[in-house]
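Take a look at the following structure, please.
The complex appears here without one of its protein chains, the remainder shown in place.
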Amino acid sequence: MQVLDENGAVVKALPEFAKERTQIIELYRAMVLNRAFDAKAIALQRTGRLGTYASSLGQEAVAVGTAAAMAEDDVLLPSFRGHGSQLWRGVTMVELFQFWGGDERGNDFARPRQDFPVCIPVASHIPHAVGVALAMQMRGERRAAVCIFGDGATSKGDFYEALNIAGVWNLPVVFVINNNQWAISVPRSAQTAAETLAQKAIAAGLPGIQVDGNDVVAMRYSVEQALDRARADGGATLIEALTYRMGDHTTADDASRYRDDADVSHHWKLEPVARLRSYLQQAGLWTREDEESLLKECAKDVESAAQAYLDIPGRSPESIFDHLYYSLPAPLAAQRSAMLAEQIPDA
Amino acid sequence: MQVLDENGAVVKALPEFAKERTQIIELYRAMVLNRAFDAKAIALQRTGRLGTYASSLGQEAVAVGTAAAMAEDDVLLPSFRGHGSQLWRGVTMVELFQFWGGDERGNDFARPRQDFPVCIPVASHIPHAVGVALAMQMRGERRAAVCIFGDGATSKGDFYEALNIAGVWNLPVVFVINNNQWAISVPRSAQTAAETLAQKAIAAGLPGIQVDGNDVVAMRYSVEQALDRARADGGATLIEALTYRMGDHTTADDASRYRDDADVSHHWKLEPVARLRSYLQQAGLWTREDEESLLKECAKDVESAAQAYLDIPGRSPESIFDHLYYSLPAPLAAQRSAMLAEQIPDA
Amino acid sequence: MPEVTLVEAVNMALAKAMESDDTVMVMGEDVGINGGVFRATDGLLGRFGARRVRDTPLSEALIAGMSIGLAAQGMRPVAEIQFMGFIHPIIDQVVNHASRLRYRTRGRLTCPMVLRCPFGGGIHAPEHHSESTEAMFAHIPGLRVVIPSSPSRAYGLLLAAIADPDPVVFLEPKRIYRAKRELVEDDGKPIPLDCSFVLRRGEDLTLITWGAMVAETIEASEILAADGVTCDVIDVGILNPLGPNAILDSVSKTGRCVIVHEAPLTGGYGGEIAAQLAEHAMMSLLAPVIRVTGFDSVMPLPKLERHYMPTANRIVSAARKTLAYS
Partner (left out) sequence: MPEVTLVEAVNMALAKAMESDDTVMVMGEDVGINGGVFRATDGLLGRFGARRVRDTPLSEALIAGMSIGLAAQGMRPVAEIQFMGFIHPIIDQVVNHASRLRYRTRGRLTCPMVLRCPFGGGIHAPEHHSESTEAMFAHIPGLRVVIPSSPSRAYGLLLAAIADPDPVVFLEPKRIYRAKRELVEDDGKPIPLDCSFVLRRGEDLTLITWGAMVAETIEASEILAADGVTCDVIDVGILNPLGPNAILDSVSKTGRCVIVHEAPLTGGYGGEIAAQLAEHAMMSLLAPVIRVTGFDSVMPLPKLERHYMPTANRIVSAARKTLAYS
């Protein structure tokens, strides 16, 4: 499934949303912001002001296209590479920096309140997504859950178990595989002998489709269709978004240990931001000035978010006892007091 | 895949082995013995002389056909309903009674020494099978692993994870689903929305086939073909054997709570023993006298095995410390002594 | 007031909770038409329908993971894991998600779910059907581990577990599922999840246990009583978070303590209790704290299981050893 080819040429009828300038530019802006955010996060990490960080470089269309297809009251369950989706849905850059900076408060984002936080243990959030979808179905709501995860996640039992129940209970959920071809150093070909990841849906009796994950229009369109079906009691869909991890796995990784530069360079020709820009330019919707002002605006937003993040006062150590239970059980209260009594001043 | 239809009529060219009287009668004999063994086990359980027991009534062709296809040095990894396979492969009835009677020594069967014991936690032995197959592959042996499990097992992550690696590493393993339509009270239709269980193979890039699991000739033939391919470095196969659980789930279950007698009666028309007998009779290979003498012989063998089982002296309690580790660690030696010191005489 | 067994009390509590709170739902393997392999969910399908009483496919990890999603959405799933030998695939979801969803989102998402599971040996069940790995769960911060040992405690504690805003692993001692009947009022009253239960009062010795071992422990206390030795018998009931006051109070009084559980000794939860005594009641202790437990071996198949599990005799003989110190 592709709407815009590598050169940004239209190869399939544009869906309605893509005909509206504001909408298509919103998608473009979100991808550019996603990229700027990633770059800043890496910079903060390199200078010791953020923890290990997983950039989504090159995969912005998957994140943004998916989120753009969702209604506000749908629920997103992202993996650790879903910054673009989270930003689109209203999580702020400050909140994201805060989480990746090693502060749980970043997960207490002001909106969307029902979305799940980033999931680090690969694939373990996919069962949550079917639980969320089941709650929606039981209450007769016209909402759906959307779960994004990587190609590596498709090797975990959690993935299959969740797909299976989504099939047999006809749950309103959309599974999106951000197939960026790598699970750290393990290439997609070493992950499974299935010709496509989409075909894994057959095991659960679900429809599975492949989408060009570097084509944000195709991404948004396919997820929208899947969501429409889910909300109309038509059940779940598995979407394999084909893209490429342009950067290292995380800031703790050095991809040059295990993959060829040539492979990476090749994929620079396919990446989503330049592609959509080409389209916009060809369609006369985007000028060099638009581009410059957008870049400037994103840079400014990112910088001020970073500053706001750096300015957040630290949490008191004893807050590690907050929110563990609804109310603090007695033995924990004793530990909390002991901690306060022994507390060494901040270094 | 079917060779003999419900009435025992040949609907597809007989494979070579089925043309030999001794071979086909051996299959028949094994199924009859399997059934007699099950009946005796239930009787022993009902009279308090065996533990909870899972009968394989109606599924004898899956167990026997699969085992008959294997070479002696292949390795079988059975579930808790694989008595027919184990008996064919040389585990004795006494050993089986012993295990089901609650004595681990039954798992130390004299042969086949490399086969796995019965697996109770559903699907958890499927990963072992790929490990066994990998060892064989790494050593360049022309052997294969065969793993049998139920329809319910296809909902567990273990199943998918094992299939997936069998695909990507091209392992010499055959997976046989004993699809008896029920997982205790949960019907196959509530287990998955996949139209067939065989199609789950597609998720792993493996071939998957459906076989009439009440047709022992088809069973043996399909497993043989899969094993030939596995040994020739052609990789793994998933075989869905369609059969029916004619009895209760185990002696602890009462299936009348959750399924219709009518459904059960219908399946009596399809069951594997009568079917093969019809064929043998139609082909002039089997007389009423043959049948009578076989039944008598099986009854005698089963009875004397049961008696031998009942005559086995008990194990000493402190043997619970044997075989836990290769040699007994000091703290356990202390516990063993304490046990001996406190031992109350046998009730 | 109905006279019910422990498993019937579980059933009664489930029905009461479903009746009074629409968000409570039951799921697991065979919990529907079959009413659960031990009949704990018997009749619920008929009363509350297939929307709220759900037979799942055979996948324990999924049952736990899906429950988390449901709970985060405001449902109150009460899921059954059929036997404790099959509970281990859920540990990942419990450690990494259920127990910390509230914590990692600073209270934004919560996880009010209950995982019920029969546990323990002694019913001559097949391999892998007799485990007691409660200690693994009791080591998970953010989780509650609750073990009832009588019909009335099963009723009240299960209602509390379901009403609790946080995840609870609720382990049911299946050996005593039908051991005794008790009058239990179906009044919907929960028993708070921060207490332990003093089942017998005495002066000379503290016996501490939980689950099915309560029976052997009380039996032991009766044997000792015949010798003139009186015991406090404490059913811990809630293993985590452990409110140790009743235990400490008792041991400061008696100065002697025997801890009983069915699980293997090493790393068992008895160690936690003994350690708390070694820290907080050390100066009251008149004798070594002895643990009477399953051996550090695998729970054997039925032929030998009774030799594995603590007996009243083993408890008495440990008690006598303790009492011999002066």
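Chains: A, B and C, in written order; residue numbering restarts at 1 for each.
Heads up, the rule we're going with is that a residue touches a chain if its C-beta (ideal position, glycine included) is under 8 Å from a C-beta of that chain, and two chains touch if they have at least 3 such contacts.
Worth saying up front: this structure is predicted, and the values here are computed from it rather than measured.
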| item | value |
| --- | --- |
| Displayed chains contacting the withheld chain | A, B, C |
| Candidates C:41, C:96 or C:196 - the one touching the absent chain | C:96 |
| Residue among C:230, C:266 or C:313 touching the omitted chain | C:266 |
| Among C:130, C:196 or C:240, the residue in touch with the chain that has been omitted | C:240 |
| Missing-partner contacts on subunit C, residue numbers | 61, 85, 88-89, 91-92, 95-96, 99-100, 103-104, 127-128, 131, 133, 135-136, 138-142, 240-242, 263-264, 266-275, 277-280, 282-283, 285, 287-291, 295-298 |
| Hidden partner interface residues of subunit A, rising order | 51-52, 80, 99-104, 118, 120-123, 152-153, 155-157, 183-186, 190-192, 252-253, 257-258, 314-315, 317, 319-321, 324, 331-332, 335, 339, 342-344 |
| Missing-chain contacts mapped onto subunit B | 75, 77, 104-105, 107-109, 113-114, 116-117, 121, 124-136, 138, 145, 157-158, 161-162, 164-165, 168, 322-326, 329-332 |
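Going forward, only the chains that are shown with their structure count from here on.
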| item | value |
| --- | --- |
| Chain centre separation (subunit B, subunit C; CA means) in Å | 36 |
| Centre-of-Cα separation between subunit B and subunit A, whole angstrom | 45 |
| Inter-chain centre distance, subunit A versus subunit C - centres from mean C-alpha coordinates, in Å | 40 |
| Contacts with two or more other chains, residues of subunit A listed in rising order | 157-158, 161, 164, 168 |
| Multi-partner residues of subunit C (each touching 2 or more other chains) | 57, 59, 61-62 |
